[in-house]
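With one protein chain removed, the remaining protein chains of the complex are shown where they sit.
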Amino acid sequence: MSTLYALLFYFATIMLVVGLGLRIAKYARTPAPLKIPTMPAPTTRSGVFWRMSREVLVFESLFKSNKWIWVFGYMFHVGLALVLLRHFRYFIEPIWFWVNWVQPFGIYASFALLIGLLGLLVRRIVVERIRYISSPSDYLMLLLLIGIALSGMNMKFLAPTDIVAVKVFFLGLLRLQINELPTSASLLVHLGLVATLMIIFPISKLLHGPGIFFSPTRYQVDNSREKRHLAPWAAELEK
Amino acid sequence: MSYEVNGATIEHDEEGYITTLSDWTKDLADVIAKAEEVDMNSEHWEVVNFLRDYYEEYQIAPAVRVLIKAVKKSMGPEKGNNKYMYELFPYGPAKQACKIAGLPKPTGCV
Partner (left out) sequence: MAILDMDGEDGPKFIPDPLKIPKLACDSMADSAPYPAYPEHNMKLGFPGELLDNWQEVAIAKIGDLASKNRAFQVYLDACVKCGACTDKCHYFLGSGDPKNMPVARQDLLRSVYRRYYTFAGKYFPWLVGARDLTREVLDEWYSYYHQCSQCRRCSVFCPYGIDTAEISMAAREIMDTVGIGQKYCNEIIGKALEIGNNLGLQEKALRATLEDLEEDIEDETGVSVRIPVDEKGADILLITPSADFFAEPHIDGLIGYAKVFHQAGVSWTVSSYASEAANFGLFIGSYENMRDLALRIRRAAEDLGVKRIVFGECGHAWRVAYSFLNTLAGPFDFLDQNYPIPQHILEFTWDQIERGNLKFDKTKNDHLRLTYHDSCNVARGSRMGDKPGGQFEIPRNVIKAVCNNYFEMDRDTTKESTLCCGGGGGLLTDDLMDIRVKGASPRMTALQQVTQDHGVTHMAAICAICKTQFAKVMPKFGYERDSILSVHQLVSNAILLDGQITDDAPVPELEMANEEGTS
């Protein structure tokens, strides 16, 4: 079992890193032929930095759009971020001071994360318009995340696993050694789902993560009258 | 897609504009007007004739404003206005009157 999970995590990590790297490289290489920022847009690069920061940190456009989706989406994403930070403690030794600092928030964050996910799932089922646009994968993605959250919370609050052994397992993986992984059901489910998530990340809608940084309507500067913008393939037309 | 006039078949496009402008005759205008539910009287004919003369010279229908000015000159100010034009041609003087006059449809943001 330990070997199986070790191989699974090596595979998932490679898929995540390589897959995401290739996708980001593709986005970066693809030219944007025209200036299409959604106006009003910032006229300077630093202005764009602020616009993007507001989008990424507080989901500004979503807030303008729909308060319910914003509430649940924000709870989920902030909860996930804190929980992920908290998980650093299983991969590093000695533990960075700020990971300890995040530690207590991470526990509460798991509830926010779960409530957010359940809220999004309920909306997807109950709201006619959102049900209409949902594919099986949209529900499965939420269920996958809910599964990860529930199995993790089960280990934290109800049936603790040998967390020291888990840490030894992952520290080992980082040094290319395979150590014994506790065989608690929750842990195996949790890790299995996480690995699945890592594998599908670069081939699914989870690409919205890197995607937003390559969204011309958000990252472009409004300066088309001052500065000529020309894609390489469009420059060919001028020859 | 065609009009039947005096035994002849005149082709038109999806919207009823004739495809060969030289096919136009007064009898055809009556047929098109009937299809458009416009009851042609002398004032309709005045507009149609003006459109045809203008087209003859400029290869395009006149601006609505130019048409109205011409109508004002010949029929007087109480008829030379946009409102009266729409009474004559409910779907608009530019489009409906052009169709009856056998002119191509004005295109663009008009």
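In this document, chain identifiers A and B correspond to the written order of the chains, with residue numbering beginning at 1 in each.
Going forward, contacts are C-beta pairs under 8 Å (C-beta built on N, C-alpha and C of every residue); 3 or more make two chains touch, one makes a residue touch a chain.
All values derive from a computational prediction rather than experimental measurement.
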Residue in contact with the excluded chain [from A:Ile130, A:Leu144, A:Ala165 or A:Val189]: A:Ile130
Given A:Gly21, A:Pro104, A:Pro160 or A:Pro216, the correct residue touching the omitted chain is A:Pro216
Residue positions on subunit A contacting the omitted chain are 23, 26-27, 30-36, 38-43, 55, 59, 61-62, 64-66, 69, 73, 120, 123-124, 127-130, 132-138, 140, 200, 203-205, 207-208, 211-212, 214-218, 222, 224-225, 227-231, 233-234, 237
Hey, which subunit B residues sit against the chain that's not shown? 14-15, 57-60, 62-66, 69, 82, 86, 94-95, 104, 106-110
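The criterion applied here is as follows: only the chains that are shown with their structure count from here on.
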As a quick test, compute the distance in whole Å between the mean CA positions of subunit A and subunit B. 63
